[in-house]
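Working notes, structure below.
The complex appears here without one of its protein chains, the remainder shown in place.
First chain written, first letter: the chains are A, B and C, and each begins at residue 1.
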Amino acid sequence: MAKKPFRVGMIGYGFMGRAHSNAYRKVGNFFDLEHEVVLQAVCARSEANAKAFADKWGYASVETDWRKLVERKDIDAIDICVPNNLHKEISIACAKAGKAVLCEKPLAMNVAEGEEMCEAIEKAGVPNMVWYNYRRVPAVTFIKQLIEEGRFGRIFHYRANFLQDWTISEDLPQGGTALWRLDAAAAGSGVTGDLLAHCIDTALWLNGSIADVNAMTETFIKERKHTLTGKVEKVGIDDACAFLCHFQNGSLGLFESTRYARGHKALYTLEINGERASAKWDLHDLHRLQWFDYKDEGKLRGWRSIHVSDHSGEQPYTDKWWVPGLQIGYEHSFVHQVADFLAGYAKGESVGPTFRDALETQRVCDAVLASAASKQWQKV
Amino acid sequence: MAKKPFRVGMIGYGFMGRAHSNAYRKVGNFFDLEHEVVLQAVCARSEANAKAFADKWGYASVETDWRKLVERKDIDAIDICVPNNLHKEISIACAKAGKAVLCEKPLAMNVAEGEEMCEAIEKAGVPNMVWYNYRRVPAVTFIKQLIEEGRFGRIFHYRANFLQDWTISEDLPQGGTALWRLDAAAAGSGVTGDLLAHCIDTALWLNGSIADVNAMTETFIKERKHTLTGKVEKVGIDDACAFLCHFQNGSLGLFESTRYARGHKALYTLEINGERASAKWDLHDLHRLQWFDYKDEGKLRGWRSIHVSDHSGEQPYTDKWWVPGLQIGYEHSFVHQVADFLAGYAKGESVGPTFRDALETQRVCDAVLASAASKQWQKV
Amino acid sequence: MAKKPFRVGMIGYGFMGRAHSNAYRKVGNFFDLEHEVVLQAVCARSEANAKAFADKWGYASVETDWRKLVERKDIDAIDICVPNNLHKEISIACAKAGKAVLCEKPLAMNVAEGEEMCEAIEKAGVPNMVWYNYRRVPAVTFIKQLIEEGRFGRIFHYRANFLQDWTISEDLPQGGTALWRLDAAAAGSGVTGDLLAHCIDTALWLNGSIADVNAMTETFIKERKHTLTGKVEKVGIDDACAFLCHFQNGSLGLFESTRYARGHKALYTLEINGERASAKWDLHDLHRLQWFDYKDEGKLRGWRSIHVSDHSGEQPYTDKWWVPGLQIGYEHSFVHQVADFLAGYAKGESVGPTFRDALETQRVCDAVLASAASKQWQKV
Partner (left out) sequence: MAKKPFRVGMIGYGFMGRAHSNAYRKVGNFFDLEHEVVLQAVCARSEANAKAFADKWGYASVETDWRKLVERKDIDAIDICVPNNLHKEISIACAKAGKAVLCEKPLAMNVAEGEEMCEAIEKAGVPNMVWYNYRRVPAVTFIKQLIEEGRFGRIFHYRANFLQDWTISEDLPQGGTALWRLDAAAAGSGVTGDLLAHCIDTALWLNGSIADVNAMTETFIKERKHTLTGKVEKVGIDDACAFLCHFQNGSLGLFESTRYARGHKALYTLEINGERASAKWDLHDLHRLQWFDYKDEGKLRGWRSIHVSDHSGEQPYTDKWWVPGLQIGYEHSFVHQVADFLAGYAKGESVGPTFRDALETQRVCDAVLASAASKQWQKV
């Protein structure tokens, strides 16, 4: 049976452009789907860059103006892989053009923008998704499944960290194509939107809503040369952010993120402690789930290191890949996200994290930043 | 050369009574000291209990009234191993009697008590120490040494956790000899004084003073049967406590403790992230130091798992024990503390953590509890 | 610049057919190469199976007779992904037809076959390679690089294990498409050719030639139902094999493989102990290298856990992928192998492991089996 095309137009060609493109190219080899992804066009301001990317990844055409791309009739979906300050305008245009939208995270610069976007998207009724990809690392999805099976009992604690060390040097500039994440004008915030947003998305998904937060932020390097202006300018982003919170289910949360944790590259860790079981996971060894089950025989209780690569079909996604013991990596979370999105797309069902889900994460991020500024507990 | 006697009178005979007694008995076998510890007397309200303990550990005599013990002329030092609400009265009596005092942690029920104790102790000029033993786990002492060698550069982050899971059951009562730690009247606080106090002592020692704190506490099980009254009573202690803080050196701190982290028995972990190096340690594998050194050749950088059992004399304490690769355990931290105390005692020098040091920890604990109550940042 | 096509004809469509196809599809997205891989045809005895596979992976055409495929003019290279007993005939046909050959491991059923194959291949002068993919796991390639940099000094020990547990059940049959690895007629041997061959290939590459071996083998389950005949038949393969050996460089080797090590799925581990450094690696966490360097400062010596995901270009392959801390997986070793093969292909250079290299591994395998049979040390 011939597959239906799912024609993607990609805006942006950076790190995430590569990660998404790879996912689009692989998904059909490993998942049975009604649709076949067609890499229809890539858009970048520089035609040369767009062409080079199109050549590398097999996009059929290029655009240099994202508005033109959005208006093209031969495109079913737009993938937004540009800095955060452009998300709103593009996604609203997509909604108006009736395109499905797959938007990089965080959703927006702030809640106000996010609400506007959700309104437009939902009014248009277009399929939409935000790339909080870590939900679909098999070990993380597995935790969700274990929660839904009722294995944890009452939850007492949730803690998550996202630790990096790449901005410690004072010589690193801010801004521009490569370093827009350090520029508040383009990124909105620092680690809060870039890293904690991931932790928050997963937490809301696994442990439900957050009621209130109490945060502190820090900017360790106060001034950096700006790539675009060439001048030393004040750094507007948060280098580090930590917060306490209460979840609606009564559990306590503790979150921390920084780019100044020497020795950690992308150490996203999470842990849930329930009455009957606990689980831990970290991104540096993403194929492993640490699991403690109180119903194990007393003298033999211990943390299990589960190599999430089973082939029985009982662990999420892993039966699509190789054989037990052979690990997958970072990029596969994107493949899973595309697979799930397309499965929902075929049925006309929305698949999380939607824009609406991502708005909830945005609300927590905004509350975190507001709490840090006011030095007060902040309701979400 | 004959050694001088150091005649100890022990008050209490519980878990800590055993840990200290073991340390007194072993220290002379492994360390060269001017003094020989003599287990002169143990005191308990029940003479039978005191005698059984004396038999087991080789104490020469027993007392049932701690005041009598403190007044005995044949005692050089009193070891206070009783619940927190008795620390003040006993230690002040010791000071007046001119005895050296070795007091279990936390120092007191609160800062007010602690100040009174410090005043009495310092006025009397008696040698004094508080049993914050984790400073003297070799891997922890090693971190102190590495800090003093200037290996970390500017410190950005300090984080510590103390996670347990032994009070999750609702059927566990509070109070009495075995469970006084769950009774606010005897313990003063819950995990804050019992567990976080350890984390704070180590942190102040390694990373300097804390400027302000912002805390949340929780009591998950609100009522428990009281062992002494037989009635179901309100639980007055904190089951969990987490706080954010700023250190005076500009680094950010994150602390958490709970007795509701299923799967963790006594998981005290700490991590320091500096500009040039990071270190991690945890009590469940206390003989290992995790070390990341940025000056390592780039492509070969990684966290080193150092088995702290060297015999070169360059790692603290380890050359006193067995041979490289053969680990020591929990109890050895107490032996080291006695060894250091006696080395100072012989020279008339005070050895930390003194009562004054422990008062600083008490100040942080009180600020943490005050912050949790007021929901505000609290200066220390 | 337009890339030159490298037109592949794949024979077989099983597990390895998928792994290779995935590599062919991805290599151009991540590596800059003169050639572009074209998936020209896939061959299977069943046309339906061939078509399904071609649809899934994008092969342009199908064949049901491998001889026809080999004769096609529009094919530059043949990939042999069929059971071991077919390797010889096909590869010799390829040589005669002037095709490049990429053959699954082990090379052949035995040394005699392997010599015939090498002769044909080398006479024809066609580019050739055998899929010992583990050489190109970045952490493993990294060890090779560290050896070449002279960091180990004299080598004393080399040990490798390949432990699995998937054949413990007596109910598992032997033979047929899915289980040909358990059928001596199709596989030649059991774990020796399937698993130890990988360990041996890596070892020869990293540590040089093996002089002699002393082996034991075992077949734990003596009879299994045969899928093709339906009858219970004697099991002809080795379920487990272990051997001692001397390398030509004077170091001692210890190798073991089994499919009866409960709890291990595909645990290929290797360790090298040199005078000045040691390295360890295991396939279950393939992105990590364990490294011990004696030139580290004494008190800080420890095993480093290196997350091999650097972006500096100093670690092999890793700069082609994501960012530091984001791991790759099993499949990437195949991508690297294709990338290296094509880089050599463009320059007319042969890239190991060639058929000749794989023949050396075959020699060790044969000596191992002969030693197990004779219960004697066997020269290689």
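The definition used in the following text is that contacts are C-beta pairs under 8 Å (C-beta built on N, C-alpha and C of every residue); 3 or more make two chains touch, one makes a residue touch a chain.
Because the structure is predicted, anything quoted here is derived from the model rather than measured.
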Identify the residue among C:85, C:145, C:214 or C:227 that touches the chain left out of the display. C:214
Touch with the missing chain holds, among B:22, B:85 or B:209, for B:22
Full-complex contact with the absent chain, from A:256, A:310 or A:357: A:310
Kindly state which of the options B:7, B:226 or B:264 is in contact with the chain not pictured. B:264
Extract the touching residues of chain C with respect to the undisplayed chain. 156-157, 159, 163, 165, 168, 214-216, 218, 220, 240, 242-244, 246, 250, 252, 254, 256, 258, 260-264, 273-278, 292, 294, 301, 303, 375-377
It is residues of chain A that touch the chain not shown, namely 142, 289, 291, 293, 296, 298-307, 310, 312, 314-315
State which residues belonging to chain B touch the missing partner chain. 15, 18-19, 21-22, 25-26, 28-29, 56-57, 164, 166, 264-267, 283-288, 307, 309, 321-332
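Everything that follows uses one rule, which is that only the chains that are shown with their structure count from here on.
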Most central chain by CA mean? A
Roughly how far apart in rotation are chain A and chain C when fitted on CA atoms, stated in degrees to the nearest 5? 180
How many Å are there between the centre of chain B and the centre of chain C, using C-alpha atoms for each centre? 55
Distance from chain C to chain A - Cα centre to Cα centre, in angstrom: 35
Averaging C-alpha coordinates per chain, one finds the centres of chain A and chain B separated by a number of Å equal to 42
Chain A residues touching 2+ other chains are 264
